[in-house]
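Structure provided below as structure tokens; questions to follow.
Here the complex is missing a single protein chain, while all its other protein chains stay put.
Now for chain A:
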Amino acid sequence: MKKRRAYSAAAVLSVGALALSACSSGNGGGGGSSNPSGGSTTAASTAKVQTITVGTAADSVGPAPAVAGAKKGGTAIDLEPAGINHLDPAEAYVNQEQVIGQLFSRQLTNYKIDPTTGKTTLVGDLATDTGTSSDGGKTWTFHLKDGLKWQDGTAITSDQVKYGIERLFSSFETAGPQYLQQWLTGQSDFRKVYGGPQGGKSLPDSVLATPDDKTIVFHFKTPHADAPYAMALSGSGPILKAKDTGPKYDTAPFSDGPYVVSSYKPGKALELTRNKYWDAKTDPIRGAFPDKWDIQLGVEQPGLTQRLEQQSGSDKDAVSLVQSADPTQMSVLAASQYKSRLESNYQPFVDVFNINVSRIKNVKVRQAIIYAFPMQQVQTALGGPQQGELGTNLIGPTVSGFKPSDPYGKLTKPLGDPEKAKELLKEAGVKNLHLSFAYSNSGQRWANVATTLKNSFAKAGITLDAKAIDPTAYYTLIGKTNNPYDLYRTGWGSDWPNASTVIPPTQDGRLVADDDPNYSHLNDPKVNSEIDRISKITDLTQQAAEWQTLAETIMKTDAPEIPYLYDKYYNVYGDGLGGISYNSAYGTINPNTIYVK
């Protein structure tokens, strides 16, 4: 799914106020608890939300926090169903690429995770802290630590960081995030301003300066309070010019992390072995306990889940960093025998059904559709609560400022409220409403969802015409602004724990274009102006609260989407591994605390 492939660099933050109790059976939690949706839940399905805070310079000092019982050595195995499309940090955007990339590439900042409490802190990775801003948030300065080295022993300097940032502009770097390029140039079509360093051209000091070997200064066109988070994206790090092989770097990157790429067969296997020049004292994030990582790619489901369940032979040292269990196996894993090695936690993705505002122009009709929507039945059809928790907010529970909100009472009536839907349709003067529903024909689950929706909408007097679309063409077709569908499913995750990476891209009507993530085509001038106002707020806590308020307002007044599921990671790992912790910033298992027993 595109959500999995392209929406990834999600980050999870709850600055202070997220009083979400939950448990992870893998980490000693237990029993029922309240959940972000406000509804009841079970121990097996409940996930845990960690508060992410911005750390200090002291938090940024290595080595990484100690892991109880950890020892160095052994080979840890990671099983993944998909191949890794990009090893080049500049191209990494999918969470699989980002979390595995952490093992061989470092950024200016990154997420430090306490293996015992799960507490997550944004700290300086290569940088001594999370940066210092001036000029009203337009200028950001970072200083590099001492003792940083590449895999050949070459010292890491600020001009290499500058080269790494310049390289993001190159014509072959198309898959990665574009925040820094757009912030530095002030243009979405940033290559018109600067085309990358290949021709020997460099960004001027007025844009990106390196006054000395240890300092790099970013001059953005507009204030960006969340720049420290953008510096945790994979591409926000150095590249050694002498080792830059252009597009070929994507399969053979040069390491500044604890491991080097010793062998890579695309779609099949990636082997990482120790980088002797990596100094743990400089790294507050990575424990790097195993001597080797054996990353096995293209391991199909349900075989992947069965291997983890059975943990036969070397599979006892295996984990899937990214992949949840096969939906057919999730209920099996809820059994008590797996409790000691089960991880269940929120991912930063929110699944929604988009209502095509270009076609369904009457807001009362859109609200009627929301009322009629049977979210619990859809959840069941997709695999049950282990896979995702019922959610009614455009912003997921893992994002800063999140508050449970349910303007349509969906959690009270999760099977839908056909009577209320009929009432609204009557008020709107609409009779015999026909909806065209497009779904990706990627498996029986979605056919089941289509049937469920058809039956539920019929109770509200709505006729659903379900159209199956080939999975490879799904996003192309629903991404057209003139698409012929009224209802379709998409998903979105934040790139870092601020809804600035959720609300503007998905709700700003000025961005509506083919393939743009505003799939509902909402273009409300009030929403657009609110987006502009909130974006300028420099206090991140205040900004987060304002995004939440705007998200609620959009749902109440515009009703362009039906949020229905907060995704979760849910899988077991082998008994031979210890120190399992969860990276809620990426929605994956954290490899940096794992050791082989």
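The rule is simple: a residue touches a chain if its C-beta (ideal position, glycine included) is under 8 Å from a C-beta of that chain, and two chains touch if they have at least 3 such contacts; residues count from 1.
In this section, contacts and distances are computed from a predicted model.
Student: Tell me the UniProt protein name of the chain this structure doesn't show, selecting from "C-type cytochrome", "Protein YceI", "Peptide/nickel transport system permease protein" or "Hydrogenase-4 component E".
Tutor: UniProt lists the chain left out of the view as "Peptide/nickel transport system permease protein".
Student: If I consider the whole complex, including the chain that's not displayed, which of A:Lys265, A:Lys281, A:Arg510 or A:Lys536 touches that chain?
Tutor: A:Lys265
Student: Of A:Lys119, A:Arg191, A:Lys403 or A:Lys459, which sits in contact with the chain we cannot see?
Tutor: A:Arg191
Student: Out of A:Pro63, A:Gly83 or A:Gly461, which residue would touch the omitted chain in the full complex?
Tutor: Spelled out, the listed residue whose C-beta touches the missing chain is A:Gly83.
Student: Using the document's definition of touch, tell me which of A:Thr75, A:Thr141, A:Gln178 or A:Asn441 contacts the absent chain.
Tutor: Considering the complete complex, A:Gln178 is the one touching the chain left out.
Student: For chain A, which residues lie in contact with the unshown chain of the complex?
Tutor: Listed in rising order, the touching residues are 2, 5-9, 83-86, 93, 171-172, 174-178, 188-189, 191-192, 246-248, 250-251, 265-268, 298-300, 302-304, 306-307, 310, 312, 470-473, 475-477, 479, 495, 505, 513-517.
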